[in-house]
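All protein chains but one are shown in place.
Let's look at chain A:
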Amino acid sequence: MTQLVQAIVLGLLIGGVYALMASGLTLIFGVMRIINVAQGAFLILVAMITWWLWRVTGIDPILASVITTPLMFGFGWVAYRLLLSRIRGASPSMSVLLTFGFALVIEGVLNVTAGNKFKSATPSYFEESFRVGAISLPKAQVFGFVAAMVVLAALYYVLTRTWTGRAIRAATQNPSGAALVGVGAAGTAALAFAIGSATTGVGGSILSVLYPFFPASHYDWISRLLGIVVLGGMGSLPGALAGAGILGLAETLTATYGSLNWSTLVFYIVIMVVLLIRPQGLFGAKLREDTV
């Protein structure tokens, strides 16, 4: 019993972090129909910067997101203006090509500058745990989860309660309708891409503590994130949360009762079964056909 509760709690803690990482990807797809394959590379880039900041200044890696988040917001904004705006109106497959190229460039630059070795930020609490009864909660995992929830709550607030968020959602659902009420498509897209990139500021900082990484790790991460987003429904934020929770639970439950080697496979089996029943994903938009 304790073992089960331990696995579920840990699965949800991991899921929360995955949710944050996937939120940016699904937001960007929702607004621009851009599948940002470089999102994983953004995460590794941030993890590398965080690791470096931690080594040089001793700053707590998760707190370093205070620096990396605005940095990634600006990075996303510039990347959109210089690169992604050029494929506006092209098919989503074009965005896969462009952002994949972008990911390779980031990977290459990191290989040259940081070296092709595993790294991991190990702050003082790295090996410590909170104990609640018989359950043990690794401190780094808890801090990462809390940071992820704070950012997701902020994202939810921005999207539902502010005019910026309304404009982003409007442009997601109907770009020409948004233009009619005076929402500029280009500005909204740049903003959404910047916000989506900014989520990797926190996500990558957490990653640097929880998972050892090296420049090519982004392939693992993007496949996990794409799995989450497809399972939840492309473009849906609640879907990303659900998909991330399922991945986290699938990993810890399989690792507890089976073997660590099977944990990722179980998640992809879940994806296949769900897509057989609901091709649009758990929360994917299925509107009345005449409104599309």
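One rule holds in what follows: a contact is a pair of C-beta atoms (placed from the backbone, for glycine too) under 8 Å apart; a residue touches a chain by one contact, two chains touch by 3 or more; residues count from 1.
Going forward, contacts and distances are computed from a predicted model.
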Listed names "ABC transporter ATP-binding protein", "L-serine dehydratase", "FtsX extracellular domain-containing protein" or "Response regulator", matching UniProt entry of the absent chain: "ABC transporter ATP-binding protein"
Touch with the omitted chain, as defined above, among A:183, A:250, A:266 or A:282: A:183
Touching the absent chain when the full complex is considered, from A:62, A:106, A:167 or A:282: A:167
For chain A, the residues touching the chain missing from this view: 163, 166-167, 169-170, 173-174, 176-184, 285, 287-288, 290-292
